[in-house]
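What follows is a single structure, written as structure tokens, with notes after it.
Removed from the display is one protein chain of the complex; every other protein chain stays in position.
Take a look at chain A:
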């Protein structure tokens, strides 16, 4: 007869010295674990509650400006700094870690309307309502610089005066040219004091301009005649124009999918388009209750942040119709510009109350270096919460956000209004000949036409 019995020798299963690690043996057999789903559900519920307990998104505010912050710019080579320009002509470079001004760039007489950094990050371009474009040398912000208590002022590298006030500026992601928006779209070179090229389609002011991250010669602009125009520098004429029902305040290209861009519109929603097919929006992002003023994509290309006239900052996922997160404070008034930080973990908003505020992109994230054990635990909690987030108890906790009363009421009102419109349309459809009123999706409804 052949016999074998389980016999475990202690030294195989325990450690020799107290300095050794404990030995861990795993057996993933589902039969050893009873009621897995119930345990997972309880963990998901606890994870949702813990997430809400640790959700403290506000990191800090940077004050120093004496007028509303009108525009911000990121430096792609230096993650720690951000430029901001205000309505009284004050341009500053901030250090995000210490939340202090590193240096100031005085010179603009009127409001600074646009800021952008060059490809290598050495030159800052600013434009304003005083019809000037100024180029500045960006000092290498080292620790010793920020120790100086007196603000450093930098003299401009060059000042170019032109014919009309400027509304926006943007630099090529990979090149030497930058574009300004004003009465028309002008393309400038760093060393020329006059624009190299000029585009115009229609007689209205162009209010924002953005270069494509993937294709250095393509740029998108939005004008006050409710249009979005796409230009190609190589063609020396505009490529396509899309007219919507309301004006677009700002455009942002998706850095990971450079053919897609999202437009922040006056009618409280953002529209994502594929630049190759402009007759229909890819996605409509609805959640704001007032005009969306600015939009910026995260470097991962998976989320974007919007700042709106209704005093809130919202973070959306790139393909979701509703926002994932909303940030508001009593002290933050109309938000005019937002930026996602270059490492994707912070969101910076510049608002009417002269402050720039830093928020965490993930409200309950633990900042700093995490041990691998901690990180794995956080990832597990996130995954188990996502698995059960459609169940009513968990959903109620995950979805819950406090909104200021005016915004809550305004969104309820908007819902009632859209519902009433929809009902009326349904009734009209029910009382007319079948097929005479085709359904037009919202993605198409807000577009008037597309012009070649």
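Everything that follows uses one rule, which is that a residue touches a chain if its C-beta (ideal position, glycine included) is under 8 Å from a C-beta of that chain, and two chains touch if they have at least 3 such contacts; residues count from 1.
Simple rule for what comes next: contacts and distances are computed from a predicted model.
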item: Protein that the absent chain corresponds to, by UniProt name, given "rRNA-processing protein and EBNA1-binding protein ebp2", "G patch domain containing 1", "U3 small nucleolar RNA-associated protein 7" or "S-type anion channel SLAH2 isoform X3"; value: "U3 small nucleolar RNA-associated protein 7"
item: Touching residue (missing chain; options A:24, A:53 or A:371); value: A:24
item: Option from A:9, A:191 or A:436 whose C-beta touches the chain left out; value: A:9
item: Selected residue (touches chain absent from view) among A:161, A:196, A:391 or A:413; value: A:391
item: Where the missing chain touches chain A, by residue; value: 1-10, 12-14, 22-35, 37-43, 46, 319, 387-388, 391
